[in-house]
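One structure coming up, written as structure tokens, with questions to follow.
Left out: one protein chain. Kept in place: all the others.
Then we have subunit A:
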Amino acid sequence: MSIGWSLRPILALFLLVLVLRPEWFAPMLAPLAPEGGPVIYERASLLSLSLSHLALVAAASAAAVVVAVTLAILVTRPSGAAFRPVSRTVANMGQTFPPVAVLALAVPALGFGAGPTLVALFLYGLLPIFENAVTGLSNLPPATMEAARGIGLNRWQRLVRVELPLALPVILTGVRLSVVIAMGTATIGSTVAARTLGEVIIAGLLTNNTAYVVQGGLVVGLFAVLIYDAMVQLERRLAARVGL
């Protein structure tokens, strides 16, 4: 599932203009705005909201990658196999818990702002990465693993030089799912005053201004599609490299 070569630059350009020069779209969005009301969101620049949104997603996803992959490495070692069901349950719970509920519960502890959103995105992102990392690390070619041991790589060398590189494409698939989910989920963060593109959407909903909702939604959606596509390309390249 990848967008074609021709569509990719068009979408990227569209997104760029939408973020940097939203006023160019005013004529198109005007019919959606309430009569006499503002068409283009101006309380904050879309650029700064986008950057803040992306930074939140990147930070939460990076933390989720570190934790989920470390956990997956531990439970795929012979000595950690006993913890596999437990860790799977924990990761599953993270996924089942609605992000809104996490936000609500985290606010009393962390206050309003980016904190609760980071926690929610982090918890929500763990499962896909963990599941894929476990799958990737437990389905390595047996002859290669046998040879790696047989020619004298120690455990650490086998992990770093053979297991992780071979599992990387599968792990990245998990990261991709997680990041795309987080891109959407982060918008909810604005209900607890995190600076994300959700601010635009929520402002639109509160003032009955569909033009705001469309602006915010389009920017988030385009970012998600382009990031998804870029990661698919990266996975393909890596998979071809390891001959899968």
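General remarks:
By definition in this document, a contact is a pair of C-beta atoms (placed from the backbone, for glycine too) under 8 Å apart; a residue touches a chain by one contact, two chains touch by 3 or more; residues count from 1.
Following the convention adopted for this analysis, contacts and distances are computed from a predicted model.
For the omitted chain of this complex, the UniProt record lists the protein as "Amino acid ABC transporter ATP-binding protein", which is one of "Amino acid ABC transporter ATP-binding protein", "sn-glycerol-3-phosphate transport system permease protein UgpA", "CHASE2 domain-containing protein" or "Glutamine amidotransferase".
Taking the complete complex into account, A:G150 is the one of A:P9, A:P31, A:P78 or A:G150 that touches the chain left out. Across A:V57, A:V75, A:V119 or A:V162, the single residue that touches the chain missing here is A:V162. Listed here are the subunit A residues that touch the chain not shown: 141, 143-154, 157, 161-162, 165-166, 241-244.
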